[in-house]
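Only one protein chain is missing; all other protein chains are in place.
Here the chain labels run A, B and C in written order, and each chain numbers its own residues starting at 1.
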């Protein structure tokens, strides 16, 4: 197959590093450019000794500027940049015809007012919001095929939206009853050099944070509302736990009157029974981080509690793979017409 | 003060070890007997090298039999035994006038039918259920003072019951709306030599378990129902996370119509404002495991979500201290009329 | 290429699981049989939920008997069995022409008397010792190509032998001066359900063990002696540290009179400069576990201390990959004439 030239902007963070790990073994692409604010001029293997002896180990980081990506002849660019920083890259790249897969939050929220509410600033490029496609292939595969701008979904949102989407779409559960607790590994905070992410502060520790209005609620509720055909507002509490990788999500919801647990299961089966990267564990199965670590799988199990009537949905993913770089590569594969598991 | 002779049955598990750690520095007691099935005849410092050079390091483990405790002249006995094994000890000890602080589940459930439902077997000593006192001093201090048999509360239950009790007692929240997620360190499983608790299986992993009907629900719902004056049934999902110590609990509940967040806070303040071991962090504060590790504190913080109307209560404790051995010693202090923080 | 039928005996341990992970993506083989004492009759994905959705996920474990492997038509068998258990499998398999790659210690020691000294029992199949090839491709590539029985090297030995071999072979260091300290992750103990490997016992802990005569000394000294052309006896102290994967080794040795640090470096470069899986970090570089985790690389760095005259060699590997399953697959690739990095 004809190689597609690919670039990564912001390749020194954890998502960028994971993108490199995956793209090294991708037979359809040529990595032509990696950018970095702090490491420009250095070789990949200097910044990441783990990549010594691998393809691209001698590739040098370019300055953090879209012109570098364009000059390198990239046809697709991954943006692994902080929110706010990605939008100007996207604008410049799209203008010259480079397709963009953005891993930041910049193009996930369709409504600029919601972006302002949750991110506390004006959206930097509101005109692009209409054309961006929310990057979960299991939900937007058709749109992704021809997308120029993909807003690859967030780590928590992927783990929350996928279990709930079919149940809301089939009107099987009461949207107002949804309560979500998630546990995330520390890499979810990015390579953030702050005291709270030091080893000594995270080890033998755990804590809830961002209560009650974590930023990821914006995209979670946007997608759940789209599924339900009505405005959905939920509780969502993220917790930091001492693992490097992984998100574990536990969801409570009340089925609508007369809805059986089997109906819920059938909705999940119908939606995801053929999906490669969603593994339905059903009513007997379980989810745990170790089963999805370093993979692009999202595992889903569920239980019905006859005592309270609620259904409990549990999901597990690797936040750096299905929750970030893996899903971005899955999006790339859909955009380029390749088999979805390529390099995953 | 006159020393009280104390024994520990089952002193080689994690709760037993923690009891020893605390009792070593207790000025009011003399540890006269420790029992063990597997280590009888061995000195304390042989089984626990960490206790070398400490008081009692040369004390020898006795066989696991109540007669050993009686022969040693114990006036109070802690039972750190598996459920089912504690009841016969309690019966034999109480008969000879030894006061019993049981850390197992054997005497926590007042209703033998509920015990059977959750533990799958007949209660071994139903006659004693009436006289046992549920061992959370903040709730049953008066009864504990003269108790002969104390059922020291479970680790999860302590972290769930204490935040909810005043709100239910004051009829401020809707009992049917309660949903609880807890995260526990691996010592919560006891010194259970099973593959699932191996380092390699727990490290870099996390998982929900016991869904939807964990055994601790029995005592949680019993105490919440007592507080609410009506039968309370809730959802509770425990999760295993890779820390040695600590329980972090996140609770969702809907205030009753017209109840303000301030009213909820006042109920917490009124109930626990003077309590030494409950630290109210309020609406701005936070909870995390590192703040309570190795201490007998339970920290409680809360948030109100105006978008959904729910209140979110968060609590943190050390499962081996406030969730087990520390609370047992606190119970001892109440029973003996000592200052509650003694040795804590 | 023509697929080679492969079997794994003892596929439920950590090395067996890692072999499966690697062989799933090996284009030259067909996995036709996996055996297990405890899980016979169960599908791979039942025992290892992480392998759901992967090739071979429906393969059923056969009973732990060489006849199962022969009946399945295997041409090569990996033995991931405890020492002592592997030998009878090897005998039976070799007799019918199945090539064997043994990951246990059974065929690593050429001298049955040394085996007895270190393992405390008679060697179960001494006649096979002559024909087995010690499985480190960087040292025995030619012999491995036609080997029928490969004794894949141990985890510690690989990390100790490879840095020292060229220096001893070139007579650059004094054998009597060698002192080695190694740190190993807990998976190095295998899936050993014993109290000392529980999460709570290993977390926030570290300890030396097997001092001063760990079993791996037998093969370490055998290979160092072969390199040096004289009997080499060393000190080697393994330590258990709380990581799942990885071995970090620090070696001290005194260069012979007149030998410069540069001569030592040249010997390493000459021996390994062209090796794919040995990455020489030189005098300025460093080694750490994260750079080799989940890979088949062995990293080597060194320093010279002009104050004492000693050289310090440091190596890092993933004990389950280059220290076990990865090296076994590398051996397979050599045996079958495939590119060494295949599936690695």
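Quick notes on this structure:
Convention: contacts are C-beta pairs under 8 Å (C-beta built on N, C-alpha and C of every residue); 3 or more make two chains touch, one makes a residue touch a chain.
The structure presented is a predicted model; accordingly, all values stated were derived computationally and were not measured.
Among B:53, B:120 or B:258, only B:53 touches the chain left out of the display. Residues of chain C in contact with the chain left out of this view: 176, 179, 181, 183, 201, 204-209, 211-213, 233-235, 237, 239, 241-246, 248, 250, 252, 286-290, 293, 303-305, 307-308, 310, 312, 314, 316.
Interface residues of chain B facing the missing partner chain: 49-50, 52-53, 204, 276-277, 279, 281, 285-286, 288, 290-295, 297, 299. Contact residues of chain A toward the unshown chain are 14, 186-187, 191-195, 197-204, 242-244.
Simple rule for what comes next: only the chains that are shown with their structure count from here on.
Taken over every residue number at the interface, the positions common to chain A and chain B amount to over half, indicating a same-residue contact.
Separation between the centroids of chain A and chain C, computed from CA atoms only, is 37 Å. Between the Cα centres of chain B and chain C there is a gap of 46 Å. A separation of 39 Å divides the Cα centre of chain A from that of chain B.
Multi-chain contact residues of chain B, defined as those touching 2 or more other chains: 201, 204, 242-244.
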